[in-house]
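The structure appears right after this line, and notes come after that.
Entry: subunit A
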Amino acid sequence: MSAIVDFFGIAVIIAVVKVVITFAALLGTTIVVVWFERKVIADMQARIGPSRWGPFGLFQTLADGIKLFFKEDFRPQTADKWTYAIAPVAAMVPALLGFAVIPVGDEVTFGDTTVGLVMSDLNVGILYFLAMGSLGVYGIVLAGWASGSKYPLLGSIRSTAQLISYETAMGLSLVPIALVAGSLSTVDIVTAQAGSVGRVTFFDGIPVLEQISAIFRFIPNWYIWSQWPAFVIFFIAGVAETNRAPFDLPEAESELVAGYLTEYAGIRYALFFLGEYVHVVVISAMAVTLFFGGWDGPTFSFLSWLWPVIWFMIKTVAFIYLFIWFRASLPRLRYDRLMWLGWKRLIPAALVWIMVTAVVNTAGVARGVRLGVFIGLFVVVMIFIARGDPRQLKPVSPQSQGRATRGVA
Partner candidate 1 sequence: MNDLPWLDITIFIPLGGAILLGAVPKDRVGALRTGALIVAVAAFAASLGILAGFEVGEAGFQLGSSLSWISEWGIGYTTGVDGVSLWIIMLTTFLMPLAVLASWSVDKQLKPYFIFLLSLETGMLGVFSALDLFLFYVFWEAVLVPMYFLIGLWGYGRRVYAATKFFLYTLAGSLFLLLAILYLYFAAPGEPTFDYRSLLGTELAFGTQVLLFLGFFASFAVKIPLVPLHTWLPDAHTEAPTAGSVMLAAVLLKMGAYGLIRFGIPLFPDAAQALAPLIITLAVIGIVYGALIAIVQRDIKRLVAYSSVAHLGFVVLGLFVGTIQGMSGGILQMLNHGLSTGALFLLVGVLYDRRHTRLIADFGGLAKSMPVYAGVFLLVALSSLGLPGLNGFVGEFLVLLGTYETYAWWVIPATFGIVLAAIYLLWAYQRVFHGDITNEANRGLSDFNVREYAMILPVVALIVFIGVYPKPFLDRIEPSAQKLVSQLNDSSVLPEGSGVAEAP
Partner candidate 2 sequence: MTIGTLVFGVAFIVALGSAIAMLFARNAVHVALFLVAAQVALALTFLLQGAFFVAAVQIIIYAGAIMVLFLFVVMLLGVDRSEALVEPLPFQRPLALGLGALLAAGILYLAVAGIDAASTITGDGSGALLALNRDPGNVLALARVLFSRYLLPFEATSALLVAAIVGVMVLARRVGSISAVAPRISPAEEREVA
């Protein structure tokens, strides 16, 4: 053992241990999440849901997994052999890797070694997360193309366009966070959210607002308060990136059979399935980290290192619940509406919001001006977001079709 420690150094050993534990936990969580989703949806639809295997049907997912694992491997004749095989892995791995920069808790000290409860505190953490998100596209794109049949291809073309569009919005929505936190490191961002709203100096010196702001002293200083538009954009884009309802067009079963999944079965299908749920967990965890203070929460002296983890998990589960809730209640978007939302609403809104944040946080600009800009742009953004699609208001006549499509084409 010590020889190994000598060779690699203690840091490497700790890293390996962290990787193993995190991924094991993540996979375990995912399995639970699948069960969780079925249960919650069943509940919302006044059904019972899985109930045969284990307590509350908890082992149902495991059973499904075993079934899929032993199912006959199947590959269509027209499929592109290697790409077809790589695609599920390509879908799964980036999703898993994305979790590497998410801090699940504060530091833990063993003897003289201090270990942060994050796999890797990269100073480009947010960018890493985005990078993994953008690599996640490949799984779907390749799956659709490699299957060698129409519906999967259509699904993956849809998916490509969708993911590129919403990735942009997501990236832009994270810029204000980096601006206010002054760092791209997720740990720094969580640390910056410690304390309470009272520490936000924005209203200082403004007579009435300063008193009112005192009321918020007990509310944690999470970015959700000051950055909620960014959160809205981030979360919508996140849902779109996971290809889940209401953005599940790539696998829209009523239009494309099962989209890029049509030709997949058995263990390969399981990998896609798993990847999607891992993605859900990662997006939820990221939302928690960036906007809801991460592990931040009241701690107690008993097992003090564990409390942050528990807070983190609770918050994450809340978001997973939100995902499931969406799926249960929202109808699927039409494809042009999807593009419209992404390009004409989310991206402009995100851009405006970056400007707002930048102005508000610039030193040297008079506070009155900053406040004015803040309120003014806020109103603009609200009106902007609230406006519907103008094209819906007027009926499209055959003559004006050429003009009307110009905007999209």
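Basically, a residue touches a chain if its C-beta (ideal position, glycine included) is under 8 Å from a C-beta of that chain, and two chains touch if they have at least 3 such contacts; residues count from 1.
For anyone wondering why these and not others, all candidates are chains of the complex that A comes from, given by their letters.
Small disclaimer: the values here were computed from a predicted structure and weren't measured.
Comparing candidates 1 or 2 against subunit A, the one that touches it in this complex is 2.
For subunit A in complex with candidate 2, the residues that touch the partner chain are 8, 12, 80, 82-83, 86, 122-124, 127-128, 130-131, 133-135, 137-138, 141-142, 144-145, 153, 156-157, 160-161, 163-164, 167, 171, 183-184, 402, 405-406, 409.
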